[in-house]
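Chains shown are a subset, placed as in the full complex.
Chain IDs A and B follow the sequence of writing; residue 1 opens each chain.
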C-alpha cells in the first residue's frame, strides 16, 4: 500500500547545501555529507548484522545484481570457474532470473514445501560443485519466515557456495532477526519499501547491499571510509577487487540522506516498532479474512508483514478472477493488492498492509472483501466489469501492447 | 487486535523465528532523536559543506530549477504515490509518464522513449545490452566505446555488461581536437562490430562529427548508440537526425532537466530508440489505450519481464523507474518550453566561452582542444591541477574537475563549466583566484606583458 513519507526527513535532506553539493566536490567541502552516508552505512550494518555495506545501488534490482556479481567475483578469485548455477527459490520475484543471467549464471529453481519453507531434501540434491550460490527472500515472497534457514545456510556453505538474501521484505523482521546472524553472505535492501524513502510513483529508490566478511573486498564502489576524524570516498583505486561502480556518481544520494534522517528519528526502538506494527496488521488482517471465509495460502503459518490469500475456490465456483476482485476493490477506495504473483500460486492475492495503517482501515478492507464476495455470488458481471468509480474503466492492455501509442505526435494527435 | 489474532503479545507473532537467532536490543543502533534534534544535526553538517561557487560540470550541472517544479512534484499525490500496478487507479502518474515519453521523443527526434532508468551511466549499459539484442547479425559482441566518453559511464557500462561476454573496445580521441577522428574508424572497416557509441557533446565538451560516425556505422552494420546531454538538444541537432537516418538508440542523463545536483543523485537515465526496436527497450513503458467504454487511458505496456526473456543473454533486470525525477523533468520541460531550454543552453554556453576567454588570458593557461565545444571545455594549467584546485576550494571556488586521474596524457588539465547561474563577477573572481593559485605554485609568478602581444 501507499506509505506516508515523513516530511521532516524530506526537508532535512533538501537543505540548500545538500541540494547544491556537486558529486565531484572535494572532500574538504563534503565532510558533512560523507558523515551522513558513513553513519547510514554503520546503521545498516547494525540492523542487517552484516560486515560491510555499500550504499551505491540505485534500486533493489541493482542491489540484487551487485550481490550476484560479488558472488561471481568471489568464486573467480578462487578460480572456481566450474560454479555456473544459481539456485533460486520457486516462490520468488521474477527479476532474480534476469540478475542471474546478467552475471552469466544458469538458474535452477528450488521447490518449497506446502508450508512455505524451503524443501531441504530437494535442496540437498541440487547443491554441488556447480553451485555458485542460493538466493532466498526472507521473509519469503508469500510472507513466511523460513524456519529451516540455519539448516539451509549450513548446507549451502557446506558445498562452498554462498547464500544471497533478497531483503525486500526485511521490514517485517527488522530489529528481531538479522540476515548476518542467519548466515547470509549478501543481502540487498529496498529502501523505498521498508525505510520510508518516498515512493514517487515508482522511484527513485535505493538498494544498498550488505555482505559477510567473505565478500567484503568485492563491494561496489564508492564507499565512505573514515580515518581519524576525516571521511573520504573509497573508489576503484582504494578497492581494486571491487565489482566497480554501478552509477556515474554515488547512486541516489538524496534518497540515502532521507533514509538516514528517517533512521535517526526512528532509532533503535522505532525500527522494531515498524516490524511489530507491520506484523500485527498482517496477522490481524489474515485472521479477519479467514473468519470471513477466505482461504490463506499458508493457513497454519504466522503472517509476517504480508501474506497470500488464494481465491481458487471463488474463481472455480463464481466465474470471477482474482484480477476482477482486485479491480473491484478499487471501487471501494481500498488500495488493491499489489498483484497476483508468485506464479506458483495462481489466483492469489498478496496482501501487505503498511505498518502505518490503523485498525479502522483494515476493517474497512475486510468489509470490502466481504461485499465483493457477495457481489460475485449474486452478480458476477458487476465484479467482472469493475472498476466503475475511477477516472477510467477497465483498460484494454492487449490493445495497448498491439496498437502501440507511446508518444504523442502532432500528426495523429 | 491481539485478541482477534489469539495471541497475548506482539512478541508471540514472531514465534516462528528460532530463539537463538533473535538479535535482542541492537545497542549499536542509536536511540531515536526528535525532529528538532535531527534538524540541528543535519543543519550543522550541511553548514560544514557550505555552498561553494561551482565550475564543475562533468555530467552534473548546476542549473537553476524554477521553484514551481519541485513545489508541484513534491505534492503528496506524486511524492508518495505507489507504483502504477493498478493502471485504473494511477492515471495521473501514467499520463505524466506518457507526456514524458512524448517530450523525450520530440527532444531527441527519436520514435519512442521509455519511462526512465536509474541514471545516464546505467542507461548506457542498458543501451549496449539492447544493441546486442538488436544486432542479430553480429556475433562478435564487440562494442566501440570512445575514450572521449565520460569515464564513469565507461566503467559502469563495463561493470554491468562484463559477464555477458560483451567487449567494450576503447576508441582513442584525436589529441588536437579531443574528438573521435573518423579516419581512425577505418581500421574497423568490414569487421564485425556490434555497436558504436557516440557521445555528443563528449566528456571534454567537444562536439563529435556525429553525422560521419553514424554513416560509418550504417555502412558497417553497427548499431549506433548516442549519449547526449538533453539540454544540448535544444540547440544542437538531435540524434534522430544525425546522418541520413539518425541513430538507432539514444540515451543520457536527465539531470539537466530539473534535478538538483544533490551529490550525484537521484537523477534519471533516459533511453529512446527507433520504433522497430521498441520491443527490445528495457524499463517501464507507458502506452495510450482505451477502456471498455472507449475512453482514452494509459497503462504500463510491453512488460519488461516479457521483453527481457525474449532472447537469452544480453539480459536486463530493470523493475522500476525514477518516477519522481521524471515528474519533475516533465514539469520542468513544460514550464520552460523549447524556448526556455534553448535560452538556458545558450546562456551556459556563452558563460563557458567567456570563462575560457578570461582564463586563457592568464600566462600558461590555454584551451586544450581546437574543436567547437558545447558549454564545457578542457583548460590546461601551467602547474599541477590538484594543488591549484585545492587552493581555489579553500576560497570557496570549485574550479573544475582534475583530469589527471583519467587522462594523465593531458597533463595539467581541468574540465570547466559555467552554467547560466554563474555571473560575470564570479567568473572574474575565479580568474583572479586562479592567477594567484598558479603563482603560489610557482607556475608563472610574474607576468611580464599581457598575453597575446
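The criterion applied here is as follows: contacts are C-beta pairs under 8 Å (C-beta built on N, C-alpha and C of every residue); 3 or more make two chains touch, one makes a residue touch a chain.
Computed from a predicted structure; not experimentally measured.
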Stoichiometry of the full complex in this file, given that only one copy per chain type appears: A x2, B x2
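The rule is simple: only the chains that are shown with their structure count from here on.
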Between chain A and chain B, centroid-to-centroid distance (C-alpha), Å: 26
